[in-house]
Structure formats: C-alpha cells, structure tokens
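The complex appears here minus one protein chain, its other protein chains still in place.
After this line comes chain A, so read on.
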C-alpha cells in the first residue's frame, strides 16, 4: 500500500522508525570533498528525511553496511578467541534500484556459493531496504542496459516530489503507523529510469584471444592503480585479512577483514614473492571481465549493475562503459575473422 506524506507526516513516521532502526542514506558531507570547498555526497546516518540527498548520486555505494570497509572478526590472545559482537540495532538503508540489484550480487557471493559467510549474514539479517525512486539517470548511468533500472524487491520505497514524500511499505507492522501519519493513502509506484545517455553492450562471446588483446595495453599507462573504481563499486566484494597485534606485548590482537582492490598493488601477490598482473592493463582486464563476463558465466547475470560510479570517480578519466563497448566490438571482430 502507498502513502503520501507532508514534511510533518514524514517526521512523525521517521521518529518511530528511528527507534527501531539506524537509518542510512546518501547525505551531504559539507567540506568533505576531495578538493577544498567541495562537498561529498556519500552514505551516512541520517536523522531526518530532509537530510537525504535525492538529486545526486552517492559517490560511494551502500555496500559498506553489509560489508564494512574494515570489520573486526575476532579478538585473540595467546590461548583465547573472542568473536566480535554484531551491531545490535537494525538498519534501514535507502538506495536506488541499481544499488538494490547490487545487493543481490553481494548475496550471491556471500550466501549462495555453497556456504554462508556468517559475518555477512549477521549484518544482512538486520537490514531493510528503502528503494529511492530514480526518475532520471545521471550522465554515466547505464542501468537500463544492465536491466537494473527497476526493482520491486524492496521493503519500502520513497519518492520525493516537490515537498511531498510518496512511500510504499511492504512491512506489515508499519502499515498502521504509515496510514496514521500520511496525508492520504494512495497507490505508489517508485519512479524508475527508462532511458540513459550512456549505453553499454555486453559481449555475447569471449574468444580466449581477448586475454592477450591490445585493447588492454592502453590502460598500462593510463591507469594509476588507485582502486577507486573498486571501492565505489556496489558489487566489488573482495577483502583481505589483517592480523593486527596490539603493540604492548605483541601477543594479543584482532583479526579484521578489509576491502581489497584488484587494481591496487599487492592484490595478486603470492607466496614466494610472485605477483600476477603487474601491468595495470592486466588488472583492468581482470576487473572488467569479472564484471561483465566471468561472474555471469557462474550466476547467469552480469555482476556490473550499471551505476557508473567507477566512471564518475576515476581521476584519470578512464571509462568502464567505454571499455566494455570497446571489448564488445573487439570480440565481435575476432569472432568474425575466425
């Protein structure tokens, strides 16, 4: 059932929801952009719907609530291990359709590959999702081509039009509260994007020769291997482990897992001092093929959801969508010549 709220109605709903949930949404961090006197829009805890930024894409995705940047798994002494406690309060996370589709990818990786990652699961069980209606694509988005522009798999939805909030709510326990606070009850369909400026065509065949293609050489020089594209990506799921010893006696400490990036030095280091994919173009190949080919082979749908954040963030103006389109073209040429 859908509801239309005024600002006041929204506030009374909000105060009830906040008793139950920590609420996270894209918000403005004033003065916290990379460059001086610029802001950053990214995820943070919000205490009112007015704090939510609807008209900008969050630079970083919502994955950090399921997969923290750095997560302590357990604490250890010489003979004891104590598992870290999970956050107690439930979470309500506001996100767009593409990002909600990304959660499906995270679930696939952490829950559906033959075993369940308990650290992921314990956070996942605490999260409810509020789909943010997305009426218009940003320049770098290509969700329509990835089939992630529309989602019905949400717990609640929200659209802000002028000063009114339109919400759908599938959680039964809140329907009474919503109905009481709403200006009126009505059908609500979250807005979704139907057209994007950027288009991406995924390759349908992948000849093995593409691994050695000159296509990737361009990135040897252009890419600086900073990993921003991975860190902003809503579907990058890699982590590495750190055993951190408290310095006093070096015998107690904690084990934490931390986001890892296949673009950053050290990712493909192996025992004996070897390193795979030294060249940045090789790393680009590894990442791009994983996003649009390898994952799909296993799961039946591509990993990339077309949010375009990697294009937005790259300091060297390397465009993922441009690369994928180039890959598709190169694949086609190879197939035709064979």
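Keep in mind that, in the parts below, a contact is a pair of C-beta atoms (placed from the backbone, for glycine too) under 8 Å apart; a residue touches a chain by one contact, two chains touch by 3 or more; residues count from 1.
Heads up, the rule we're going with is that contacts and distances are computed from a predicted model.
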item: UniProt protein name of the chain not shown, from "Sugar ABC transporter permease", "NADH dehydrogenase", "Branched-chain amino acid transport ATP-binding protein livG" or "Sulfite reductase subunit C"; value: "Sulfite reductase subunit C"
item: Touch criterion as defined above, residue of A:140, A:261 or A:296 at the omitted chain; value: A:261
item: Residue among A:96, A:124, A:228 or A:328 that touches the chain left out of view; value: A:228
item: For chain A, residues in touch with the removed chain; value: 29, 31-32, 34-37, 40, 42, 59-60, 68-70, 226-228, 231, 240, 242, 244-245, 247, 258-261, 264-266
